[in-house]
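Please see the structure below; I have some questions.
Apart from one protein chain that is not included, each protein chain of the complex appears where it belongs.
Moving on to chain A:
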Amino acid sequence: MAGADGDDSLYPIAVLIDELRNEDVQLRLNSIKKLSTIALALGVERTRTELLPFLTDTIYDEDEVLLALAEQLGNFTMLVGGPEYVHCLLPPLESLATVEETVVRDKAVESLRKISQEHSPVDLEVHFEPLVKRLASGDWFTSRTSACGLFSVCYPRVSSTVKAEIRQHFRTLCSDDTPMVRRAAASKLGEFAKVLELDYVKSDIISLFTALASDEQDSVRLLAVEACVSIATLLPQEDLESLVMPTLRQAAEDKSWRVRYMVADKFSELQKAVGPEITKNDLVPAFQNLLKDCEAEVRAAAANKVKEFCENLPEDNREQIIMTHILPCVKELVSDTNQHVKSALASVIMGLSTILGKDNTIEHLLPLFLAQLKDECPEVRLNIISNLDCVNEVIGIRQLSQSLLPAIVELAEDAKWRVRLAIIEYMPLLAGQLGVEFFDEKLNTLCMAWLIDHVYAIREAATCNLMKLVEKFGAEWAQNTIVPKVLGMANDPNYLHRMTTLFCINALSEACGQDITTKQMLPVVLKMSNDQVANVRFNVAKSLQKIGPVLDSNALQTEVKPVLEKLATDTDMDVKYFAQEAISVLVLA
């Protein structure tokens, strides 16, 4: 250091600057993420005159670097000298807004939106608005798509002449030659409508909306459905019928299933936006049609919305609408030919019981639940079982138990292990709802059978399930029903089953408490330290480490310590390793 006339604090910054061009993407990325450090060291002046011009032309880089750069620049205002100079950030963001990668472009637009707020009204008109215009009239559709996202942030803060220009630009983009731009415009239509004066919404936006909703490309039309939600919320109720509903009706009956799917998918939002009167007159029949659509994807999307739609119906005649209009369609869907439709329905149908009340549930819904519990597709049955809590609140689960049990048993023995895994995960919930007696009688054997499943993931889930059951039913229940069976497996000829005993003990010791652990579990574990299979022996060491904290110090010193010391001299190196680890963790050395 002696004699150095340099400033050693510059060195790390110098490295960062050089690494902006390192061949390793990771290092470049790292440097870009610390761009604020570089800018701080350079000062506002050099950041504006040197760093930003360099970054403006860095658009050759990998997407992830560009993405990070676009994000950084959104927080750069102070580093270029505050709001007064914020417009210096526009050139690099403008070039990022034209790259082909959508995520980068979107991030650049996001940052542009952010810094637009930091522009003074004058700067907005002098610097920002011209940039929007340049992008909007760019040669390539990438820049024009980016422009679509910027209109709404500058519109509220510019003069009325500029406002008129912005509206004109947006109109032009809505009828752009390329579908990419029309899609971008359609997806920003709702947002733009929100910042427009109501008169212009009625005069401009509605005509654009109508045009986009009848675009020749269905990929554009389907985006107009989304815009429909925002536009409908902006308009007074009396205008909805004439301005929005014709288009919405048309969309619900569009020739393209993708558009109808979009209507089904956005149905709850649409319902809220148009209000109760129109819902009753228009949306109910539309919803019925979607539930009966010829395309399964549409039916599934509509089926998903059944509960939400019914919930949001006007309360005064909700029950009547559901019973006469919706339920008949739902009944048909229960025996749909497509399993995705049935399983979508099964995931929400139970929710109807709270809306319809006890009597209707028993009379009308129960047969449907029972039918779905017997469905050939396991996913349908699983979806019913996973939502049992809704019915439980209304009619009690006992009503279902007759059919529930065979369904559970069948799922528990399904050939696909993922199905078995899914039902195991619902066991603690079911046990809680059905009560301990019912559980002991019907389900306990299943839970024990899973412990010797031939798929490890199932055995693992089964151990975890036992722990949750013990947490629910208590240690005493465990001692009587589970622990003997688990410990019995310690003598199984299959070493995998013997290991399951150890895994169960690991999971159960804490829930069962010191007494059961010391008196019943520990002797079994200790005995297994003589197992022929090394995997079992080192799992004994691991188990001892795990249950050690539950045991008292006397048992640790007199029983656990000698066994671990013996295992620490085992011929197998893994056994040695885990024994030594256990000794040091339990501080027995």
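Going forward, a contact is a pair of C-beta atoms (placed from the backbone, for glycine too) under 8 Å apart; a residue touches a chain by one contact, two chains touch by 3 or more; residues count from 1.
One rule holds for everything that comes next: contacts and distances are computed from a predicted model.
Asks: Write down which listed name, "1-acylglycerol-3-phosphate O-acyltransferase 9, like", "GPI-anchored mannoprotein", "Serine/threonine-protein phosphatase 2A 55 kDa regulatory subunit B" or "xyloglucan 6-xylosyltransferase", is the UniProt protein name of the chain that is not shown.
Replies: Hidden chain, UniProt protein name: "Serine/threonine-protein phosphatase 2A 55 kDa regulatory subunit B".
Asks: Touching the left-out chain: which of A:Gln26, A:Thr102, A:Gln117 or A:Ser137?
Replies: Answer from the full complex: A:Thr102 touches the omitted chain.
Asks: Taking the entire complex into account, which one of A:Glu50, A:Glu277 or A:Glu441 touches the absent chain?
Replies: Among A:Glu50, A:Glu277 or A:Glu441, only A:Glu50 touches the chain that is not shown.
Asks: Suppose we count only contacts with the excluded chain; which residues of chain A make the list?
Replies: Contact residues on chain A toward the absent chain are 1, 4-8, 10-11, 13-15, 17-18, 20-21, 41-42, 46, 50-51, 53-54, 57, 60, 98-102, 140-143, 178-180, 183, 216-219, 254-258, 294-297.
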